[in-house]
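Dumping the structure here so I can ask a few things about it.
The complex appears here minus one protein chain, its other protein chains still in place.
We call the chains A and B, going by the order they appear; numbering starts again at 1 in every chain.
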Amino acid sequence: MIAAAPAIRGAGSGVEPLLRLTDVHAYIGESHILQGVSFGALPGRVTVLLGRNGAGKTTTLRTILGLLPAARGAIDFAGEAVVGVRPHALVRRGVGYVPEDRDVFGGLTVAENLRLAQRPGAPRDGIARVHALFPDLERRAGQRAGSLSGGQQQMVAIARALVNDNRLLLIDEPSKGLAPVVVTQMTDALAAIKGTTTILLVEQNLAVARALGDDAVVLDDGRVVFTGAMSEVAEDAALQARYLGAGARA
Amino acid sequence: MSTIVLLTLTGLALAAMYFLLAAGLSLIFGLMDVLNFAHGAFFTWGAYVAWWTVGRAADVLGPTGAFLLALVAATLAVAALAAAVEIGLLRPLYRRPIYQVLVTLGIGLALSQLTSVIWRPDARPFPQPDWLVATSTVFGARVPNNRFLLIAAALAVLGGLLLFLRRTRYGLIVRAGAENREMVQALGIDVDRAFTLVFALGGALAGLGGVFGAAYFGSINPNFGSVNLIFAFIVVVIGGLGSVTGSALAAVVIGLAQQFGNYYTSWAGDFVVVLLLAVVLLVRPRGLLGTLQ
């Protein structure tokens, strides 16, 4: 069912969300993109942000990071208010970010991309860990990231986040623009890290969302229109038709 | 033959001076998207700080010692000036690059004029040790030694910059930041600090260039920097904004073209340089080597 007034999950269950947004508004230029977004991401779980193109999913992630200023509302991470904290400072508190379109540094080698991503206090075996997860990257360590295929670039983007110990991972559409085989690989890799950290995942591909997601938040026109279990969304064809539309691929 | 050698070496020395200005401009633009119009004023200030230092220190340290001290003093003083400009005036405008460019224009104007206010507008001879003014004979051409020093300094700076960019973490940040500043932030790196560092580094190189420029021309005046700035801009754009190697390459092309052109008629050199810029940009709109490497 569609919740009229979205409740913040976890408020009643005794477990505090690691990340909590309360009535967050954000603008891009003059456009009012987020119009009062509220939800929480529970520790250790994968929360999937769903919604059509332009619903505000990417903007939500960017606003959480502080890349876009929140015009109004509160964002709490690990019990602390983080609106106004500069992006790099927030990231250093243990947030990993895998952006939409990957944004690897094309002129840098794979190894340089990973080295750059290591924050102060990153584990010594961080790079070995991501090499274990993506053996391809070890073989291509000296190669310019710009010369990699889309799937390999996505691996670099994810690996860049995973060389650190994160409390929260923000992952924006890891399956976007990838061939089905590669999507499967990516999903397996993410499934492997699931449970080790809290993940907020933007995903339009319902199959991927279903495979990875525990909880779901559906956005429409900058507002939260559903919060609940991912399995509920997966089974609710009406909800899918209404809010996920052509963007959803089962 | 000796004329060609002389023109080549003088052209390379000119190229070296342009490179010292252009390398900083290029790094600053590459990372910050700011075309720094204050760079000419930094150059001028480097020259004046050096002139002032030599004037105070020559009696105590002798001409060579004073010149070396002037090199250090100008580099550090202008680096500090640049850092102050960046923190005080550019930082408030980070989200508005076009206004940053305009601010650097205003700063450049005010700083250049300030040298005229303090030290009067007239040109002043730049005292340098005799061995720098003395000439060495190469293939029959008598070339002033400061030309060789200038070329050596530029080569050292080029090598140092490439090492910095390729081998250090800050170099990595600068290269990555030139590609995607926001993503660098999102990796937990304080880009603002990298901005200040790069701006100060560019200032240091401009200050150093100012001292060598003063030695090259033998005199300084308040417009000293802005005249050379236009050519440095051309070097940066031809080389590809953000590319240090490209700047070095373009500086050599421009320095030589200008020297050889001006040897034939007084205006041909400057004119050829401008034509070169137009042609390069129309054929390769992003310059010869378009990204940091």
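Methods note: a residue touches a chain if its C-beta (ideal position, glycine included) is under 8 Å from a C-beta of that chain, and two chains touch if they have at least 3 such contacts.
The rule is short, and it goes like this: contacts and distances are computed from a predicted model.
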Protein name, per the UniProt record, of whichever chain is missing from view ("2-oxoisovalerate dehydrogenase subunit alpha", "TldD protein", "ABC transporter ATP-binding protein" or "Branched-chain amino acid transport system permease protein LivM"): "Branched-chain amino acid transport system permease protein LivM"
Hidden-chain contact residue, picked from the options B:66, B:103 or B:143: B:103
Of B:5, B:68, B:114 or B:162, the residue in touch with the unshown chain: B:114
Residue of B:4, B:133, B:156 or B:275 touching the missing chain in the full complex: B:275
Subunit B residues that touch the omitted chain in the full complex: 29, 33, 35, 89, 92-93, 95-99, 101-103, 105-114, 116-118, 181-182, 226, 230, 233-234, 237, 241, 266-267, 270-271, 274-275, 277-278, 281-282, 285-287
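In this text, only the chains that are shown with their structure count from here on.
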Length of the line joining the C-alpha centres of subunit A and subunit B, rounded to whole Å: 44
Complex contact set, residues of subunit B against subunit A: 169, 172-173, 175-176, 179-180, 182-191, 291-293
In the complex, subunit A residues that touch subunit B: 65, 67, 86-89, 91-92, 97, 99, 103, 105-108, 112, 115-117, 119, 160, 164
